[in-house]
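Only one protein chain is missing from this complex, and each of the others stays in its spot.
Labels A and B are assigned to the chains in the order they are written; within every chain, residues are numbered from 1.
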Amino acid sequence: MMRLEVMGLQRLEVVERTYYDSVTLMRVAKEIGGMEGVSSASLSMGTDANLRILAAAGFDVSNLSATPNDLIIAVMGEQDVLDLAVAKAKEYLSNPPWRQGQDGGESYKPRSLDGALTVMPEANLAVISVAGRYAGDVAMDCIAKDLNVMLYSDNVPLEKEIEVKRAAAEKGLLVMGPDCGTVVIRGVAIGMANSCPTGPVSIVAAAGTGLQEVHVQLARRGVGTLHGIGTGGRDVKSQVGGIMVEMASRLLLEDHEVQVLVIVGKPPAPEVEERILHLARGSSKPVVLGFVGGKAKGDQHPVYICRELEETAAVAAALAKGEDVPQVRAAMDAQVEELKALAKRIGPRKGYLRGLYSGGTLCYEAQLIARDILGPIHSNTPLEEHLKLEDSLRSVEHTIVDFGEDEFTQGRLHPMIDVSLRASRFQEEVKDPEVGVVLFDVVIGYGCHPDPATGLVEGIRKAKEICGDRVVFVASVCGTPDDVQDADRQRRILEEAGVVVMDSNAKASRLASFLLSLSE
Amino acid sequence: MRILGASSDLKSSTLRVREVHRRALNLEGPLGERYSLVTGPSMMGPRSALVDRLPVLPEGEMVKLEGGWDATYDPSLAGLRPRGRWRPLWLEWLELMDDPDLEVLRGPVRSGELMGLVGLGPGHTPAGDDLITGWLAARWTLGDLESTSRFLEGFDPGLTTWLGGDQMTWAARGFAWAPLKGLLSALSSSDPEGILDALGELEAVGHTSGRSCLVGLALGLEGAMEV
């Protein structure tokens, strides 16, 4: 059980019925955490998941009465600072210190949609990232005002999603989400997305990091992407019926600027997959389907079927460049053998694989690849229900964890913004003498931490003090040198800490698995 | 001390120092009227001079203000008239009364009687006065001289501070300080460029002043409240 040392005394305070977005909460926590005499501070909404995280961090939540609509201010430190810290936290919430200063202050921010539209009547997109329980209604308001919607928020009820998408479809508007963190429009990154050139490919994605990985892998092969339309993962399930995947795909197939269409995500519901296939087969342009972990196979122009993200990008790039697809596929197969050779050179390890992921689709892909080589993989988002971790903070045998899941993100920052949970988890994992390989992703670009590699490496160095050479750390960087974090620099930081960095998530997952499978 | 700019209505005069603040000096003219020396352009109003630094003078000191400055600020609201396209935006300002520190305004606003707000709330210009200022400026730009003259007739300066009374009476006559005038100018144009900045500038004035003024502006533009 993961437990950080309890340093000093603690104070927990519940502020009832209040609303602050996660970023504000994190920033205030950071300010308080930096106060003299404070050893740790956390501000989060009172969800069950957050209470468990607080408990694991050493806070005594046994007598705490809080609902998800209440704010919990938790501080640990020296006796005489605790009250002050809590008071400061409340003050900072209503009067953020990072906003003070300049004469004249900030620009006014309209409080109503109508007010905002007086200032920008030509607006064509609403980007919504408020709490899920409100986001659906906000989206309906935006659709009523004839705006396309990017719905970054998750935890939007299914019925609401269907209502919103039907209303939008009726008006011919796009709804990208819920739970859509990544959109690219004419090369512009919206939400968490990367800086890549524009070009002949466009992507429809029912998977956030799925879009990012394909986007980046295309760029690495010199191929640009014009649009990357996210639809949210639930779109392709039978209840939603693929409304937006179909709408977006049709749009892009009819668009003269698009030469190759990529549709990527986890396998859709069978009837949705059928409709997509039908649409693709009737297309005059090549369509690359990347249903990660899907069962279908084969290339028959105009439809090319892939089951991994890098593979999808490689095939799409070949089509865009007029290269021979079978040849490109053969080259990729050859790379698998090279990975085995690399694993032998690094030196196989005994024991278990532990994967710590920030990207959901990347985690999913890693599980698929690892399962083929190592057998059953446990997870908080497992491929099979019986492999679900009882406690996501506690790995079992081969385990790959998605830190972007609800239980880690309700009222907290996403792991692509806050690396601390994964950084400390490295040490927990290597304490287990049966762990041989640790695998992880580093996703960069807009919306992400300005330098995730450095924070992760701090955790890795501490871990290596515990395990030495026993554990091999393997990673991939999902990003480009044009991202503000600079993918090349992130890679160097990781390599300097002894991490083996591979060119894609698929390669990293495969290598990590071979390092363990070849040790017999 | 150098005069960097002045309001167009500033005249040479002999003045007595009445209030010393951190960034402004308020002085009294021969007829008891207010003059100000200010250190920031956003503090400019009627009868004001923008200076590089405030002279260090005690209250009661006599000062001669002599001409030779450039007029850089015109406090008059003449020619300004807010356009209907901004209505969804100004309706939002009514919500500012939800802010806990503007609570004092709610009861009197609910009663609909403007005079009940005179002198209400703490500070050198009470929040109630700031609300009335915004209200009067709005009514003036809409041509409602009936309301503004009724205010001037009925206003009792003894009910509030010198500064508060001064600010409101100027507004009733169609003159304002820079942030309010800036916003009214933006509202009188159809160009979205700069309106959020003008709003932000007024909103940021003082602790409650700017927001109270916005509430008054909205109420005035909506024809709510009566003198």
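Criterion: a residue touches a chain if its C-beta (ideal position, glycine included) is under 8 Å from a C-beta of that chain, and two chains touch if they have at least 3 such contacts.
Just so we're on the same page, contacts and distances are computed from a predicted model.
S.K.: As a check of understanding, state which of "FdrA domain protein", "Pyruvate dehydrogenase E1 component subunit beta", "Dipeptide transport system permease protein DppB" or "SigE family RNA polymerase sigma factor" is the UniProt name of the chain not shown.
M.R.: Choosing among "FdrA domain protein", "Pyruvate dehydrogenase E1 component subunit beta", "Dipeptide transport system permease protein DppB" or "SigE family RNA polymerase sigma factor", the correct UniProt name is "FdrA domain protein".
S.K.: Considering the complete complex, identify which of A:88, A:160 or A:227 is in touch with the unshown chain.
M.R.: Answer from the full complex: A:227 touches the omitted chain.
S.K.: Sort through A:57, A:81 or A:117 and give me the one touching the missing partner chain.
M.R.: Of the listed residues, the one touching the omitted chain is A:117.
S.K.: From the listed residues A:10, A:42 or A:153, report the one that touches the chain absent from this view.
M.R.: Residue touching the chain left out of view: A:153.
S.K.: Which of A:189, A:253 or A:272 touches the chain that is not shown?
M.R.: Within the whole complex, the residue contacting the unshown chain is A:189.
S.K.: Of the residues in chain A, which ones touch the absent chain?
M.R.: Chain A touches the missing chain through residues 19, 21-23, 107, 109-113, 116-117, 119-120, 122-131, 134, 138, 142, 146-148, 152-153, 171-174, 185-186, 188-191, 227, 251, 255, 446-447.
Keep in mind that, in the parts below, only the chains that are shown with their structure count from here on.
S.K.: Could you grab the centroid distance between chain A and chain B? Build each centroid from C-alpha atoms only and quote it in angstrom.
M.R.: Comparing mean C-alpha positions, chain B is 50 Å from chain A.
S.K.: Okay, in this complex, where on chain B does chain A touch?
M.R.: These residues of chain B touch chain A: 40, 42, 85-89, 91-92, 95, 192, 195-197, 199-201, 203-204.
S.K.: Taking the touch rule as given, give the residues of chain A at its contact with chain B in the complex, in rising order.
M.R.: Residues 103-112, 114-115, 117-121 of chain A touch chain B in their complex.
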